[in-house]
Every structure is written in C-alpha cells, then in structure tokens.
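The complex appears here without one of its protein chains, the remainder shown in place.
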C-alpha cells in the first residue's frame, strides 16, 4: 500500500517531435496518448500497482467510456509539461478522473475521464476490488485537506 | 460550391491492425486520428475544399478546442465502421460538429467537437469567411428537412 | 484462390495530416504504418485471405524480422501515392517482400522486408502452409513474364 498521498498525482512529460503536427504544435490525439502514459505512471509510481502485470498477468483493462476535454493553450516541441491526475469518483465498476496539463504556469488542457474496469479475457465489466479501491481513494480530490488524505484515514481503519 | 446536400457527411473506415491495442480493440486515441481523417474527407469530398491546400497553401488550420466523447461499444480489427459528421453550430470563428461512429447497426461512439479557425502563420484566430461559412452550412443538422437542406436555400439567395 | 495475377500488388494511399511532422512531410515511422496497411490490403484484396480472421481467428501473425529502406523523395500532405508489393522469396517459415512507394511518376521509397509466420498464442515460428504458400506465389516478382504469372502455372497443376 502506498504511503498516505494527496491528489493530484503528477508526472512531467517532454513534448516530442512525434507529438507535433505540420502546424508545429501537439496534434490533439497525441494528448490522449500522453494521458494514457500518465495513467500508466500513476499505476506504477502512484498506486504502486504494476501496470504491465495488471494488463498482462491479471488480464484487466481500464478502457475509457467517456472523456471531455478542453484544449486552451497549444504546446510546442521541446516544452516540458506537468500532467496531473486526481480521482473524483469511484463507482462500483468505474473510475472518474480529472486530468490536466500545465505549462509555463498556465492550465493548457483539462479533461474529465471515465474508465471502466473490465476483464481482458471476455470484455466483461468487473467490480473494483477492495484493494484497488483503497489505492484509488488515496488520490481522491479533497475539498478540505484538514483531516488528511483519505487513504490515511482508510489505513487507520485497517 | 457543392450541390445541395444534407447532413450528415458519411465516410467508411476499415479498422486496421495499427488502430488496435493489446486488448485487441481500438485504442481510444486512435478514434481521434480517425475523426481527423473524417474531417479531411469532409473537406475534400463534402465541402469540396482541398484540405491539403487549405493547410499548405492558405496556411489555415482548425485545431480542436473542445471535445467530449462517449465510447459505447468497442470496435475490432477488420470491422468497417461508418463515420458521420454534421455541423451543429457555426460561430464567428468556431465550428461545432457532431461526430458519430456506427458499426453493426449500432451507435458505437458519439462526440461533440468544437474547432476554431486559425492562421498557421501566427496562430491567430480568424473570422470564418463567407464562402467557407456557406459550405459549412450545407451540413447543418436539420430538425426538419421538409424545406430541404440549408445550402440549397442559401444558394437560392445567391 | 485468387485469379491469376501478376506482381506487384498495388494500393493507393492518401497522405494524411497525421502522417506529417512539423517539417510538413511524412514522418518516416508513418511509412512503416502505411506498409502494414499495404500488407493488410494485400491479404484482403490480393491474396483473398481475410487479414482480421488471419489474426483474430487463426491467431497467426507475420512480424517483421528485417527491413531495409531507402527514402528518396519526401511526400507531403494531400498527395496520393501508389504503394507496390511483390514477393521475392518464400522460405519455409519466412516471406521476403519488395515494397515501394511511387508519387508523381518517381520512386520515393523502396524497401525489402522479411516477415516470419508465427502463432500468436505462443510466438512460435510456423511452417507456411501449402494454401498460403500458393497464394503468396501469385505475387512472386517475375524476371520474365512471357510464360505468365506463377500462380497460373500452379493452378494448372492443381
């Protein structure tokens, strides 16, 4: 179990030549590839769940069923942007995330994303197991952090 | 000017090996690449505006500033899906589209997308010129098609 | 079995916005994605073997084990290029292809590619079965076409 952490999870990304289009800025579908890299980083370093094992050994997936996204400021090759992820809702089988991209001190992209836990063997929807739910809860966005992050509270119960 | 047409513009796409992920279904960022192919097809065959000239010669672009998207049913390699595009709003500098993906008779993906007309030389926002506005109007979604599509009416005025 | 055909198999491709890099020309890794589209087209329309079934139902794959490629002339957005594929060697488990890209009457890209037949279940190498071998043979490059393509000759034996 990861140590008590607060949302958001942060991962820096370098904007690469291959992310950019003939206009010299990030081609917007590439942001979603970067969002998936962020999800993998969050599993590996935030949730401390090996994403490759999650997919290859446990045969689970988290396909996106909804995304809405605002692209406010374009990003250019060579810029390092800060990508942030916070959990806003943990359903029975689904997970809702706030994802944002910051660069030069400004919000560049903001998104809400809903993912559903499935079995890669048959595509069926799965109930999020307790251990994974508890890990997700560590990254719930808090309106008031005075009492500490939720995973700390959950761990006290354990 | 294209002949009078009704929304939506339709383009069929084959789901390719490279669209699919280790789960064997379309990796969702690839849908947005396909949406961009649909936009290019719409310019070339629907609007009858050469998309390559629009970008390379006129140095104009239509970056996406907002997209929201529901992924309802996954698509697999070898499936041919029908992609549909209709205009829902033509602003001063922006264009709002409804995009959907149908397969096997069912709605698989639906999206609302807002694009803004810019100059590729300096990134500045441009007012949509009258000719382009009239072409966009041919693909406005009609609540009631009894009077014919809007481009027919516009052309009668001309 | 396809009707007697001569190499090469030809498929036209439109150079898309997403193939191009900030220099405004095809980013070279995208050529290899297009080569894979050509392989899929060749299966579906040339060999008359459904590529999706080959992968998804028969669980076979043709990973590339060697490629060498010369990029002579760049391609730009909006150009339609002609992609050609011919078989140059059919081994016990491998297949060697000549792939080329033509545009504006000139050779733009030429490649030699070696692929190996494998099982997608365990990654093991497979002997190319007789039916598939015969189909591949229809696209063998002929030094002298006077006697007709090889698949015609093979079919006469059948």
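Just a few scattered comments:
Letters A, B and C mark the chains in the order given here, with residues in each chain numbered from 1 onward.
Please note the rule applied: contacts are C-beta pairs under 8 Å (C-beta built on N, C-alpha and C of every residue); 3 or more make two chains touch, one makes a residue touch a chain.
Just so it is clear, the structure is predicted and the values come from calculations on it, not from any experiment.
Within subunit C, the residues in touch with the undisplayed chain are 22-23, 25, 27-30, 32-33, 36, 55-56, 61, 63-72, 74, 120, 123. Contacts to the hidden chain, counted on subunit B, fall at residues 17-18, 20-22, 24, 27, 29, 77. By the touch definition given at the top, subunit A reaches the unshown chain through residues 14, 16-18, 24, 33, 36-37, 40, 50-53, 55-56, 76-79.
What we mean here is this: only the chains that are shown with their structure count from here on.
Subunit B and subunit C have centres, each the mean of its CA atoms, that are 31 Å apart. Chain centres here are Cα means. That of subunit A falls 29 Å from that of subunit B. Within subunit B, residues 33, 36, 55-56 each touch two or more of the remaining chains.
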